[in-house]
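The structure that follows is given in the form of structure tokens.
Shown here: the complex without one of its protein chains, the others still in place.
Let's look at chain A:
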């Protein structure tokens, strides 16, 4: 392929680049030190969906078991045995971190364990250089979403300009906006954000859900179909309201 543009300017040729990127990863939250109990629960859980866990990177969360002693070799062996790839820990005590490091597990900083919306604005003010590598908090799809297509906006909002066909799927950790008929499925707040909302111009959806509270097309009243609406949770009850 073409030469690195930097080398043309007389600078050293770069062999790699360092960049920051954000990932959504499953968390394994350890609640006790009994590895036998962990083994039993894991085998039941993985048995339900063995493919789902195969080669899944996983973070061990120690914040609910910070005062105990963790048998890392056993735990890591168990997780690996079920096909997962444990690569780091978060939360927990200094002693636990030391034990984790002997197993070559990374200790993830506190910023990773803060729950709730990302404090992006503040971080950017503190660290203007890092801000350029921040993952984009929202996602825009400017063409029709066809049957069988899926779009997932991790850590943010998803906006679609165009129709969302029946059999298509929208997911977002934040809100979902659809400027066109919504005939497929829309799931907002999939990471558990109860404040997430769905806005659409023309509701004909097969299913709408916020933070796991869902409603299928059959249970959406006819007067709310085909009109602009917003969908949100009120005391954990899914409400659909005309706009």
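By our rule, contacts are C-beta pairs under 8 Å (C-beta built on N, C-alpha and C of every residue); 3 or more make two chains touch, one makes a residue touch a chain; residues count from 1.
In this text, contacts and distances are computed from a predicted model.
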Taking the list "Septum site-determining protein MinD", "Alkylphosphonate utilization protein PhnL", "Ring-1,2-phenylacetyl-CoA epoxidase subunit PaaB" or "Dehydrocarnitine CoA transferase subunit A", the UniProt entry for the undisplayed chain gives the protein name "Septum site-determining protein MinD"
The one of A:56, A:149 or A:225 in touch with the missing chain is A:149
Answer key for A:33, A:167 or A:228 versus the chain not shown reads A:167
Residue list for chain A contacting the dropped chain reads 143-149, 162-163, 165-168, 183
